[in-house]
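As you look at this complex, bear in mind that one protein chain is not there, while each of the others sits in place.
And then chain A:
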Amino acid sequence: MADGDIDRLIQLLARLPGLGPRSARRGALYLLQRRESLLQPLAAALTRAAESIVACSTCGNLDSSDPCAICRDPGRDRSTICVVEEVGDLWALERSGAFKGRYHVLGGTLSALDGRGPEQLNLGRLLERAGEAGTEEIILALSATVEGQTTAHYLVERLAGLPVEVTGLGRGVPVGGSLDFLDDGTLAAALKARRPAG
């Protein structure tokens, strides 16, 4: 039944982040009015993505091949692994272009509220990779939250004894940030992490 299919499409679109039932209805109508130029290519892309995209067995990144393109890239620095919570964090670092090493996606942080303990994180593979020859530094790029830093401290303890240097991201005044608009926590962290000027 046509009505049922449209309703189903609207319901599924409404489950996407940022979309409610109203905006999902608008989106569905927009797609249906552009059947050949948008709806069919989108449906094909979704099908292809569902079939081909897998989690990299090395780092946990999402890609259409395993190992992922980043793990396969011979131009990447093999001595450094940057640990992030989610794939979205990996994408953010890639957008910055500032990091040329490899990644490891933990799959979240330790969280009592969400019932996520060490067993639920992609931890075993990280310890294996940290122990591999050639790995020199593990960068913990986790959120500056209580859960993120609790996870970071836990990782530091687990990585102790392995022949790698464990570092964390700096915290402080963002580029373009004015002190007047910063929250107290960031200001306090920036003061604690002050360094010689010049």
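Everything below uses one rule, namely that a residue touches a chain if its C-beta (ideal position, glycine included) is under 8 Å from a C-beta of that chain, and two chains touch if they have at least 3 such contacts; residues count from 1.
Operating definition for what follows: contacts and distances are computed from a predicted model.
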| item | value |
| --- | --- |
| Protein name as given in UniProt for the chain not displayed, "TusA-related sulfurtransferase", "Sarcosine oxidase subunit delta", "DNA repair protein RecO" or "Aspartyl/glutamyl-tRNA(Asn/Gln) amidotransferase subunit B" | "DNA repair protein RecO" |
| Of A:98, A:113, A:133 or A:197, the residue in touch with the unshown chain | A:113 |
| Residues from chain A at the interface with the omitted partner, ascending | 17-18, 110, 112-113, 117, 144-146, 149-150, 153-154, 156-157, 171, 183-186, 188-189, 192 |
